[in-house]
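Complex shown without one protein chain; remaining protein chains in place.
Naming follows writing order (A, B and C), and every chain is counted from residue 1.
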Amino acid sequence: MIRSILGVLPEAGQIINLCAAIMLLLGFSMLAQRRILTLINLFLLQGIVLFVSILTVALSTGQNHLLWSAIITLALKVVALPWILHRLIRRLSVKWDVETLLNIPATMLVGIMLVIVAFNVATPISELSGTVLRSTIGIALACVLLSFLMMITRSKAVPQVIAFLAMENGLFFAATSATYGMPMVVELGIALDVMIGMVIFGVFFFQIRQQFDSLDIRQMERAREE
Amino acid sequence: MIEFGLVLGIPFLAALLLAVCGHSRRAPEINALCSLLTLAGAALLTVRVIGQGPLVLFEDHFFVDPLNVFLIALTALVGFTTALFSRPYMRVEQEYGRVSPNRMRLYHSMFQMFMCTMLVALSTNNLGILWVAMEAATLTTVLLVALYRTPASLEAAWKYFILCGVGIAQALFGTILIYFAAERVLGSEGGALLWTQLDAVKSDLEPTVLSLAFVFLFVGYGTKTGLVPLHNWLPDAHAEGPTPISAVLSGLLLNVALYAIIRCKVLVDGALENSFASNLMMAFGLLTVVVPAFYLSRQKDIKRLFGYSSIEHMGLITFAFGMGGPVANMAGLLHMTVHSLTKSAIFFAVGHAAQMAHTQVIDDIKGLLKVSPTVGWGLMLGALAILGMPPFGVFTSEFLILTTAIKHYPWATPVLLAALGVAFAAIFGKVQAMVFGRPVIKPLPYDPAPFPVFLHLGLVLMLGLWVPPYLAEWYRQAAKFIG
Amino acid sequence: MTFTALFTQLFALFLAALLAPALTGWVNQCRAWLQNRSAPPLLMPYYTLHKLFHKEVLLAHNASSLFRAAPYIVFSCMALAAAIVPTLSTDLAFSPAADAIALVGLFSLARVFIALAGMDVGTAFGSLGARREMLIGFLAEPALLMVFFAASLISQSTSLSTIVETLGQREFTIYPSLAFSAVAFAMVALAETARIPVDNPATHLELTMIHEAMILEYSGRHLALIEWAGSLKLFTYFCLGIALFFPVGISLAGTPLSIAQAGFFMTLKLAAGGFLLALVETLSAKMRIFRAPEFLGTAFMLAVLAMLVRLLLETGP
Partner (left out) sequence: MSILDWILIVIIPGWLLIGIIGIVFPYRPHLIYGLLFPSGAVLGVLLAVCALSGIVAAPQTRVLSLGLPDLPFHLRLDTLSSFFLFLLGAASTGISIYAGGYFRRGKGAIPGLLCLLYHVFLVSMVCVMLTDDGYAFMIAWETMALSSFFLVTSDHRIAEIRRAGYLYLLIAHIGAVGILLSFGLMAGNAGDYTFDAMRRFPEDGIWPAVAFLLALFGFGAKAGILPLHVWLPEAHPAAPSPVSAIMSGVMLKTAIYGLLRVSFDLLHAKYWWWGLLLLLIGLATAVFGVIFSAVQTDMKRLLAYSSIENIGIILTGIGLTLIFKSFALPHLAALALTATLYHCLNHAYFKSLLFLCTGTVLHATGERNLGRLGGLMRSMPRVAWLALVGMLAAAGLPPLNGFVSEWLMLQSFLFTSGLPQGYLHMLLPVSAAAFALVAALSGFAMVKFFGIIFLGQPREENLLHAHDAGRHELLGLLWFAVGCVLLGLFPNLVIAMLDPVTRLLLGSGLREAVAANGWWLLAPISQDRASYSAATFFVSLALFIPFVFVVVRRFFHGNLDLYGNVKRVPAWDCGFPSQTARMQDTAEGFSQPIRRVFSSFLRHTRQHPSPFDTNPVYRGSVEDPFWKWLYQPIVRLVEYGTNIVAFLQHGRIAIYLLYSFITLLALLMLTNG
């Protein structure tokens, strides 16, 4: 059963809804963003919002393992990953990401349609949840889809990875806010995977640049059926 | 308990050990030995589960039931034979200067780690841990696919990583949705992600949520299974990685991903009480059978060719499970077994052939039968087996699948027939050209490893003519269990 | 098999072998008359045979044993064929042994051997003749078979004796199917017996000959046997035509008197037939070899039509 959280922290519902809205907004701004540094910063912001929302849920429901989740989020998404990314782009000296495969206004239009779809899909679920947090699932789904769209439209490796990480953020948000947290084991595992994945990404960036002289993934279209 | 510890513990410890000494001269033997121990553990575990029924361990987070115990055994077996095969194979690669000692260390360590993740994925009861293990399996194999660090292998690994990463993220969303639905029934302490518990209450789960969850899980794990149109990573990854890895990717990883889908399907079927999941699986299965068949004829790279063939077979299995019913489910399980055995055997043979010819280009490999009869016959018989020629076991499952299909879904059979025909024409034509003819290639510096190839083919042959009673019993139980 | 049947059989066989060259002579005589030439004597073929039998055999260097065996086989086949056809009586000892289909088989057995003999020496003309002969054969054979079939649909039997008995006993009714068959049979017979317009028995012009081309290398007794076999074939075809389409007078009882009567009728009919043949040969010109398929194709079609007409128009026996 879902425990009512309003008794412990009356504003918790509002806070989480607010966080959800900010997540969506950040998702959109990432979609529209061309500059890679700003992208990383937006990702950092998303991490913070995620942290706040998890913390809120943790405090309001008193689930201790969610506190751990919050701490992991803080460590990983706010501190570690942005730091690694910053270091990476400095080492690889990529600053700009001017090219997208689809122009920005069109991307935004598609994004809005995605949000509509996501909300529509989530409606039956939200109606079930019976809490004030009914919109979070929809928003989390929208975030995931927006990040997905961003992965499709970016032509450089680093933004693609950032989009991938943003997608994880959306998933985390869904996991914590809509369901009040997955079991601890799972969250730890997920976090570990993200961490290792990031390391591998890092290794890859260097390898790719060494082999292809660029991080433009359009170079990597050789394996195809011609 | 001890057996189970062996099964999970040995690969993990071996991974750590080989991370230290994986570059030494005896590392391939250590690798094989550890795999053998794992296999022994798996065998003991199987005996025990057959004798004493399902096993639940580690606070319900792990369990071994009829459905997964044989997959565990199969995984351990193929892992062991692959380790045997990789012994001469990787030595030759080292001789050719394609991998450095450091890379050998990475290879051996990651190989064991990969085995570990797959065994965890198979034996876990927790859908969350299943996800984690699948992701970990992806990560380890990404490193293995990129082992050669050539542009092509990096490209393949990158595509594999991104596509499977994104796919698996969808699966996570699906898992969250299941949790969301289950928590309302089981409560957050009640182990809402534990499959056994979910299975017990599956009819109470909210159908709309579960159908959405299944879509995400299906797309997610389906990417890893290689269902069309989510399959694009698969041929690249198969072609560019070291051949032992192609063998385990095809033979094991795809199975594990499919296993995850089946587990979820059982829940969804219970909750929905309609054929939503079945129809989805049948549709995608059919598509996945047809499309790769048409790719096959244009392949120039031998490993890519068999990569597409794996996709096709995954489609066939998915279709079989989609049809459901005792016969089709049994056929699906049988096909999983024989496909992994046959396909890995083929990759073993292909690996040696490609090493002899110094190329994976089909047109440049000729007259294998003359240069190395074992490799030549292995490849020929393997290809015939995978194409569904009796008396090999692949035929058995295809027989059951096709006869069930024409009985219950006759509209699907022309499609299957066309696909199987086209696939036969393509694969057999290419393999025949490689095996027969006047040789243009030279023998290897190390003896090829015929044992793994012929062990697998022998098992497949046996399954075509005679299914041992306990195995049959397992198939029957598991088939009933899938519903 | 009664003793009379056996006796009749041997008598018929003997008569056929004896009379066959005379028929050839008669046809040649009629033809000469019609063409305003002075005619050779009626017994000319006998003189020729006698002459050939006494001549020495000259064999080509690479003629094989098959080449030497073929004349005997061909002659025997033709004699057997002549024996099967109920010319005088329907009560023949051989008649159960071979029906119409077997008769066709017998003809083609002879044809195959003579064609093989033609190929044996390995000259340009020999194989040319063999191939043309086989061309005529594969078209004429089914046509002949169809003629028999049309007749056997009336009698519900392929046994020649039964066919002739049925046709001989019936009251006079016009069977359109028989008319078609008769025309078809006549065409087939012309082709099979190497007559104008398909072949010219008298020609030795290289490019037009068919039958003669195959037997170019034969000499002496071999040639005599083949010539005789040719006469027998002509005779047999005449008898067949008579038996199928004009069976009046054939002995059904098998008594010596009726056989003698039948012999008389037969001689008359043969004479008339021979004259008709000469007339046809005189009036028509030899066709190009590749018109022959059309000619025989027409015969084939007519025979098939005869069967269909039989099935459509003439119900009942």
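By our rule, contacts are C-beta pairs under 8 Å (C-beta built on N, C-alpha and C of every residue); 3 or more make two chains touch, one makes a residue touch a chain.
The model shown is predicted, which means the values in this text are computed figures rather than measured ones.
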{"item": "Touched by the hidden chain, restricted to displayed chains", "value": "A, B, C"}
{"item": "Hidden partner chain, touching residue among A:V115, A:L149 or A:V185", "value": "A:L149"}
{"item": "Touching the absent chain when the full complex is considered, from B:T75, B:T175 or B:T223", "value": "B:T223"}
{"item": "Touching residue (missing chain; options B:C34, B:V422, B:A449 or B:A478)", "value": "B:V422"}
{"item": "Touch residues of chain A, complete complex, unshown partner", "value": "101, 114, 117, 120-121, 124, 145, 148-149, 151-155, 217-218, 220-226"}
{"item": "Positions on chain C contacted by the hidden chain, ascending", "value": "53-54, 56-62, 64-66, 72-73, 75-77, 79-80, 94, 96-99, 101-102, 105-106, 108-109, 111-112, 115-116, 119-128, 130-132, 134-135, 137-139, 141-142, 145-146, 149, 152-153, 156-159, 162, 204, 206, 216-217, 221, 225, 290, 293, 300, 303-304, 307-308, 311-312"}
{"item": "Touch list for chain B against the chain that is not drawn", "value": "158-159, 162-163, 166-167, 170, 211-212, 215-216, 218-219, 223, 229-230, 232-233, 235, 276, 280, 291, 294-295, 297-298, 326-327, 330, 367, 369, 384, 387-391, 395-396, 399-400, 402-407, 410, 413, 417, 420-422, 424-425, 428-429, 432-433, 436-438, 464-467, 469, 472-473, 475-476"}
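Convention: only the chains that are shown with their structure count from here on.
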{"item": "Chain contact graph, described as a line, ring, star, complete graph or other shape", "value": "other"}
{"item": "Whole-Å gap separating chain B and chain C, where each centre is the average of the chain's CA atoms", "value": "78"}
{"item": "CA centroid of chain A to CA centroid of chain C, Å", "value": "101"}
{"item": "Distance from the mean Cα position of chain B to that of chain A, given in whole angstrom", "value": "31"}
{"item": "Contacts with two or more other chains, residues of chain A listed in rising order", "value": "none"}
{"item": "List of chain A residues in touch with chain B within their complex", "value": "1-2, 63, 121, 124-125, 128-129, 137, 140-141, 144, 148, 151, 157, 160, 164, 167-168, 171, 174-175, 178-183, 185-186, 189-190, 192-193, 196-197, 200-201, 204, 207-208, 211-212, 217, 220, 222-223, 225"}
{"item": "Residues of chain B that touch chain A when the two form their complex", "value": "61, 126, 128-129, 131-132, 135-136, 139, 142-143, 146, 149-152, 154-159, 161-162, 165-166, 169-170, 172-173, 175-177, 179-180, 183-184, 187-188, 191-193, 206, 208-209, 212, 235-236, 239-240, 295, 298"}
